[in-house]
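Removed: one protein chain of the complex. Kept in place: all other protein chains.
And then chain A:
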Amino acid sequence: MDIFGYLLDALTPLNLILALAGVALGTVIGALPGLSATMAVAVLVPFTFTMNPAAGLIALGAIYTGAIYGGAFAAILVNTPGTPSSIATTFDGFPMAKRGDGGLAVSIATIASVVGGIVGAVALLLLAPPLAKVALTFGPTEYFWLAVFGLTLIAALSVGNTIKGLIGACIGLFLSLIGVAVVGGDIRYTLGMQRFLGGIDLTSAIIGFYCMPVILDLVATAEPHLKPSAQGGLRLREGFALTTKRKFLLLRSSVIGTVIGILPGAGGSIAGLVSYSEARRSSNEPKTFGKGNPDGIIATEAANNATVGGGFVPTLVLGIPGTPPDAIILGALLVQGIKIGPTLFTTDAPVVYTFIWGLLIATLLMLPVGLLIGRYAYASIVKVPKAVLAPTVALLTIIGSFAIHSNVEDAQLMVGLGILAWFLSRYGFQPSPIVLGLVLGSIAEQGFVQTWLIGNASGRLPEMFFGRPISIGIVVAALITLVFPIWADWKAKRRKQLEAVPASDDTDASIDPAIKIRDIAAVAFAAGFLVLGLGIWMGASEMSMLGSVFPRTIAVALGIFSLLLIVQNIQRPVGLAGPADRIVLALDMGGNRRLLLGAVMLLWVFLVPMIGFLVTSIAAFITITAIANYDRPPLSTWVVWIAAGAAICTGFWWLMANILLLRMPDGLLF
């Protein structure tokens, strides 16, 4: 076959060097939350103008796939998705790392990413033109149901706490409404503030929701961030053994990722979530998901890297970019004078096939590169003293949320949402349902309103929503995902009650509180959410019809779930006190440190625009070092720490200002 001839073109030394460098750079950028593949690819596009088209594309594709993979590091090691694609990696990756299996988790993520990436790229190589038709069979209705399917994962994520999970989802959906509506053009819930016009930025929200609680808990105890591994290293052999046993899971997750990658606008985050949800549903032990089951990592990482190859299918065949990095690469192709479209695979075959082979090679290179970077990342996260780790992670959250739009307001939002998320999770409202609502909200809304408009125009509204074959398939899958965990949980409880054995395996109170007593705080929160629901409803009154349908639905749902939570708690017996860990503001040392850290982070993001990035960051870094320090180190250690802090801050500042060319805030100093 001809296409194998192009493999040799891809194997030139220059292309191999570009693939290697691209993967390494991409992995590092992906591992830093907020620094995205889009940003890296956008900065590097001009350099490809003077390159041979295939070589330039290989470099960009390698960065892209490396970044999607690199997101797993941050997800596993600090519970923060490095890119939105690895949201579901945090569910099991971080629990594994906490119990000392971080190295194994990194190995598994690497292997799964490579396999997923290969499946996606092979699909692109062999089947791109027919696969592009898949993108076209997905209309607004299918997108709506796909988003609903993603939302059903909430039932699985919040077993034993379903109502709180659903309330969380409503809050996330509400957050997704903020800003100018795509459909209808209304300006919604911005409270008249300019900063909310563009909506809540997903990446800064994710960083806030997942990473801020980790930092707050990091400083509250003297215990190490991750339990050091007993075996040490990445435990690659074990990782290979584990993943080879899961061949079918790997393959299925990769196929899910490829197909969802083909859908323009769906992207890696949804692929990861859907694949995770499927893995959990079909598992023999769904209860261990979310508590450090390697299958969760395999499912997510295989799927999200498969979206890279999948996403290129509509980009190259239809000229419709699957994801933002694809879009930039599409622009680069056009500048090179390559005509995108159905004829691309024949007229520009050398460029396209050389590129796809290059992408495959880059994906394979991810294995050694990723394991090497992973080894150092893991070792340093375990070894670095808390007094340096905590401020470094804090700095990364601020850089990450700032870098997306060169906007300090995003960083302020990140800290605010993060502190809110920490409070909510203390009272059983976990961040994941909120993030899911935020990720899926706009897709669900647009799909819903578009379907409604189209169905209404033709007078076939019910058929539009329920009569299309693919829709029916997704609805059935969603129903199974929704009902199955609740049913399994109910069955398990029945068995437990019959056996009258005290629940001893469930130590995580937030997921399954052992004794159900009246939770006064939950009632108070529910009352608050009821008021919020009312506010959402009233706020919708001045919107256009198109713009108000979804807010009203969410308002009603939020109201119902809040009332349910109140009723549920009133029926329960009054306890003397809530579980001990919920006394939030207990002024012991840990609580004090948390409060201090929260205050420092807030001050940090509000002083950056006034004073300047570098000076504020170094000051905050040193303050957080002091907050996170539990020992009495000698002066020389302090000097080293402060020097390290200054070096880290300056390094990142220089990187942002001079390499990524972000617009740094004009402070009084710098």
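The working rule: a residue touches a chain if its C-beta (ideal position, glycine included) is under 8 Å from a C-beta of that chain, and two chains touch if they have at least 3 such contacts; residues count from 1.
Following the convention adopted for this analysis, contacts and distances are computed from a predicted model.
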Candidate names "Glutamyl-tRNA(Gln) amidotransferase subunit A", "Cytochrome C Planctomycete-type domain-containing protein", "NADH-quinone oxidoreductase subunit M" or "C4-dicarboxylate ABC transporter substrate-binding protein"; UniProt protein name, chain not shown: "C4-dicarboxylate ABC transporter substrate-binding protein"
Residue, one of A:192, A:469, A:573 or A:634, that touches the chain absent here: A:192
Of A:18, A:74 or A:135, the one touching the omitted chain in the full complex: A:135
Identified contact with the non-displayed chain, of A:98, A:405, A:426 or A:552: A:405
Residues from chain A at the interface with the omitted partner, ascending: 38, 42-43, 45-46, 49, 135-141, 179-187, 192, 194, 197-199, 264-265, 314, 318-321, 324, 326-328, 330-332, 334-335, 337, 339-343, 405-406, 442, 446, 450, 453-454, 456-458, 546, 661, 663, 666, 668
